[in-house]
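Some notes on the structure that comes next.
In this view, the complex is presented without one of its protein chains, the others remaining in place.
A, B and C label the chains in the order they appear, each numbered from 1.
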Amino acid sequence: MTMDLYNRRIVEAAKRARERGRLADADVSVTRDNPLCGDRITLDLRFEGERIAALGLRVRGCLLTEAAATLLAERGVGATPRELWRAQEDLRRLLAGEAGEPVWPELAMFRPVAGVKSRHECVLLPFEAAAEALARGRAERA
Amino acid sequence: MTMDLYNRRIVEAAKRARERGRLADADVSVTRDNPLCGDRITLDLRFEGERIAALGLRVRGCLLTEAAATLLAERGVGATPRELWRAQEDLRRLLAGEAGEPVWPELAMFRPVAGVKSRHECVLLPFEAAAEALARGRAERA
Amino acid sequence: MALDVAAMRRNFPIFAHQPPPFHYLDNAATGQICAAAAEALTTFETAGRANVKRGVYRLADRATQAFAEARERMAAYLGATRPEEVILTSGTTFGLNLAAHVLEARVGPGDAILVSRLEHHSNIVPWQMLAERRGARIRALGVTEEGRLDLRDLEAAIDRRTRIVAVTHCSNVTGAVTDLAPLVARARAVGALVVVDGAQRVPHGPLEVASLGCDIYALSGHKMFGATGAGALWIRHDLLETLPPFLGGGEMISRVTIEESRYAPPPHRFEAGTPPIGPVLAMGAAADWLAGLDWQAILAHEKRLTARLIAGLEALPGLRLIGPRDLDDRYGVVAFEVAGVHAHDVCQLLDGFGVCTRGGHHCAQPLMDAFGTVATVRASLAPYNDADDIDALLEGLEQVIRILR
Partner (left out) sequence: MALDVAAMRRNFPIFAHQPPPFHYLDNAATGQICAAAAEALTTFETAGRANVKRGVYRLADRATQAFAEARERMAAYLGATRPEEVILTSGTTFGLNLAAHVLEARVGPGDAILVSRLEHHSNIVPWQMLAERRGARIRALGVTEEGRLDLRDLEAAIDRRTRIVAVTHCSNVTGAVTDLAPLVARARAVGALVVVDGAQRVPHGPLEVASLGCDIYALSGHKMFGATGAGALWIRHDLLETLPPFLGGGEMISRVTIEESRYAPPPHRFEAGTPPIGPVLAMGAAADWLAGLDWQAILAHEKRLTARLIAGLEALPGLRLIGPRDLDDRYGVVAFEVAGVHAHDVCQLLDGFGVCTRGGHHCAQPLMDAFGTVATVRASLAPYNDADDIDALLEGLEQVIRILR
């Protein structure tokens, strides 16, 4: 089970997180800590209307946080807030062990994490940061 | 064992405690509380030189405290401080389950209390009050 | 359906270990552990132990999950709005002290804290200490002749200066259950917080704490058939969010530097250090088991036994009951005096008949003072008690009176 958890896709997605950089011209930037381990993610978002036009990030975190951040960055560009919230909900359900295809099929790679409750937060952290950034972006436009 | 604890001699000694009164002309008076139950003993001592010339008391307490107070009052008059300390020591040893004849043979009636640690304080209370009274009496004479 | 007491007793390991006669009537001091709680405790401590909240290996992850589940079980039993309202503690006394510390900023010089003469020392002394730290005053509601909280003059007792009202939900001496509604209404009207000592209420079935109207509710696991060493403190979530921490240490922080620390959100902010994991799991298991019982049957059974006990006591010469005679709004906690005989002598002799009762002030000296006494004998019931227990007590008392009077 532990080996499933570190499947190739996760390990490779994590590596790609390290190659990403921050956005110079972000509309919103959000930093979030994982109280479990002191991990930290900073997320930069630029909008075009409602949609996310660009996404930058810096992660100091474990493989799971890195992989989740990559997935978010790769799928998030062009997404509407509604789609992103949907993805976050699907991820939660998947971690709770529920069946069903998530809106972003790649999220399925985190299924083995369901069995390890103490790591759920690692996977959710980038999505929580994104949700906060969206809420702030919306507030600023309002 | 519980019945031994309330043997005739203890019950009768306890009754005699209720018939005793305080001393009007005491040299020292001491009041002591039992934290377990809020019981209280007041002891009055009058001295002739080193010896105890008269002893008064008021007890609000259980049978064991009453019986111990009676024994103290009946054997204490005429006793030297040394004898009284000796009696207290012997009582402690007896409650600790040690063999041996106590200096005041009547103390042996408390032997069954040895098995009930939470009641030791009930028996010792009058003797502790007496020890305090003796120490105070000595300090005042000095 | 009537309660099957024999079946009930099989859920309590003590009865397999203590040879008869064994009439355990000291349940208000501590209940016996139920099988579900014993199993949870032993399994965790001997077969699955790991520290919680930090480890990622399976043993630690399972311990963390079990701990979270215990919180959920307590929340369900108490009727909390959400699990985060439940702080896991080491007991009622600790919980009430925690409350008195985290509410410190809400009490100023000249303010009043209202307790009652019916309280256990654990719901008096922490408030005295708080009053002293803040220059506030302690006031106390009285008790009726029946041993119930005297609620007649609430308008006068609770005024604008009253910041906190701390009362028991059920007396550990008289068994009287407090009618919280008028108290809560009056406290609300003046903006005072209501802290309830639930130690003696919680063993008598699930409750709906969120609808009692109080703000804080404290309890101990060992009195609800869990293990010694754990308790819970429920705090209404909107209040909880605003409160500072009490103890400092591991698990209650989000970031520590030598200069300053930032604190974690509730409930973790209030749970410093390694918690009493085994005892908490036991408490959760007890709550879960209790939640599934037929409380209508149990309460009817306890009421019958209480009636039998009170009737029997009243038939004895020189007996004085301290507490209500009527059977409504009270649980099976019954205290009494035997004229001319000291409470400890009564208890000691009863023990000779296999009857376990408690003598003393029951950590309620203001109540003893109100009744002009120092120590009483107390018999307190649990679902596993039966008519035999009551009869053994009553027969023992007859003998005691014969021997000692």
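Rule of thumb we're sticking to: contacts are C-beta pairs under 8 Å (C-beta built on N, C-alpha and C of every residue); 3 or more make two chains touch, one makes a residue touch a chain.
Computed from a predicted model, the values in this text were never measured in an experiment.
**Student:** The complex has one chain that is not drawn here; which of the drawn chains does it touch?
**Tutor:** A, B, C
**Student:** Out of C:G110, C:P182, C:G248 or C:G318, which touches the unshown chain?
**Tutor:** Counting the whole complex, the residue in contact with the absent chain is C:G248.
**Student:** With the missing chain put back, one of C:T168, C:Q200, C:Q348 or C:N385 would touch it. Which one?
**Tutor:** Missing-chain contact among the listed residues: C:Q348.
**Student:** If you put the missing chain back, which residues of subunit C would it touch?
**Tutor:** Given the touch definition above, subunit C has residues 13-14, 17-18, 24, 26, 29-30, 32-33, 38, 41-42, 45-51, 54-60, 90-94, 96-97, 100, 115, 117, 120-122, 124-126, 128-129, 138-140, 220, 222, 227-230, 245, 247-253, 255-261, 272-279, 344, 347-348, 350-351, 355-360, 363, 365-366, 369 touching the missing chain.
**Student:** In terms of residues, what is the contact footprint of the unshown chain on subunit B?
**Tutor:** Counting over the whole complex, subunit B touches the hidden chain at residues 33, 35-36, 38, 116-119.
**Student:** Write the list of subunit A residues that the hidden chain touches.
**Tutor:** 1-3, 5-6, 11, 36-39, 60-64, 116, 119, 122
Here, only the chains that are shown with their structure count from here on.
**Student:** Between subunit B and subunit C, what distance separates the C-alpha centroids? Give it in angstrom.
**Tutor:** 38
**Student:** Determine the centre-to-centre distance between subunit A and subunit C, using the mean Cα coordinates as centres, and give it in whole Å.
**Tutor:** Chain centres of subunit A and subunit C, defined by C-alpha means, are spaced 45 Å apart.
**Student:** Using mean CA coordinates as chain centres, what's the gap between subunit A and subunit B in Å?
**Tutor:** The answer is 78 Å.
**Student:** Which residues of subunit C are in contact with two or more other chains?
**Tutor:** Not one residue of subunit C touches more than one other chain, so the list is empty.
**Student:** Send over the residues of subunit A in touch with two or more other chains.
**Tutor:** Residues of subunit A never touch two or more of the other chains.
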